[in-house]
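Everything below concerns the one structure shown next.
What you see is the complex with one protein chain gone and the rest in place.
Presenting chain A:
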Amino acid sequence: MKADTDTTARRPNQRPELAAIDDETMRSVLRKMHLIRKFEEAAEASYMRGLIHGTMHLSIGQEASAVGATLALMDEDYILSTHRGHGHCIAKGAEPARMFAEFFGKENGYCRGRGGSMHIADVDGGNLGANGIVGGGLPIAVGVGMSIKAQKLDRVAVVFFGDGASNEGAFHEALNMASIWKLPILFVCENNKYGMSMDIGRAMAVPNVADRAVAYAMPGVVVDGNDLPAVAAVAREAAERARAGGGPTLIECKTYRLRGHSKSDRNLYRTKEEIEDWRNRCPIRRLEAELVAHERFTPEVLMTIEEAAQAEIDTALDFAKASPDPDPKDLTRDVYAD
């Protein structure tokens, strides 16, 4: 906890999850949530203007789970992400400029323009990659956990996945192995109610993904995924348990994606009212309101943080647009390691 400049201690009526995050950390949390939101808004706009090829999956509305679940992580810890991974990537500390460059297929993008939105990885930053295969990261996380254990490292791995992914065999196989070998893994399910058009109620026989933890004898925790301090508290406890050798935890963040599944989604499977209802539960505005109510930040300060994030995104976008394209002569480079 920071000393005098920190208002945390002066606000004893806060819930403990909120009080646990000091002001400096909170600034970083807000900055990242805004960066994610604005990164994706800019990505969407670029797509609409025909500047981006392919498709993309936006996590607008899910910023709290990405930032909250990674808040207790150290630089050396790992994450494994999904097709809807921009938020995870920024939360783990990636530079938006190099993410945009990847998005634009440029040589100085995180994957040198080879991977695109669905495969952004920042291996040096501990992000072992977004994944185009639903559930693809789950068994990989088991191996990461084994590696951490074998090398006696003080690290944990957070693997993100969706509600839909929990119906793949890979999910069940991964949880079982992680549990029998007590691996330091946080299985973070972002349950946004749908796997593409499939309502979780039609896709699963149990109401909560976390209920499935019982079958693998690990703690299964349901948390409001749009409540940043709550997600952060649950993840912190799970990370501490993992580091102490207590094994994996399944965390289910109940959240919602405000945009369509991808660019071709006509939202035929849900109502406007439902989307509107969740728009009012925006995790960023909700956190800001709570911070103002407890007089930890003034609206003016919050505005400054948001504007700074917007400026960062604008600069990042310019960087990407001005970046060089890959040289077609390098087409088959990096298929094998030397």
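Here is the rule we go by: contacts are C-beta pairs under 8 Å (C-beta built on N, C-alpha and C of every residue); 3 or more make two chains touch, one makes a residue touch a chain; residues count from 1.
Please note the rule applied: contacts and distances are computed from a predicted model.
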Candidate names "ABC transporter permease subunit", "Choice-of-anchor M domain-containing protein", "Pyruvate dehydrogenase E1 component beta subunit" or "Spermidine/putrescine import ATP-binding protein PotA"; UniProt protein name, chain not shown
"Pyruvate dehydrogenase E1 component beta subunit"
Hey, which of A:A20, A:M146 or A:M198 is the one touching the hidden chain?
A:M198
Residue positions on chain A contacting the omitted chain are 52-55, 105-106, 111, 113-116, 118-119, 131-136, 164-165, 167-169, 195-198, 202-204, 264-265, 268-269, 325-326, 328, 331-332, 335
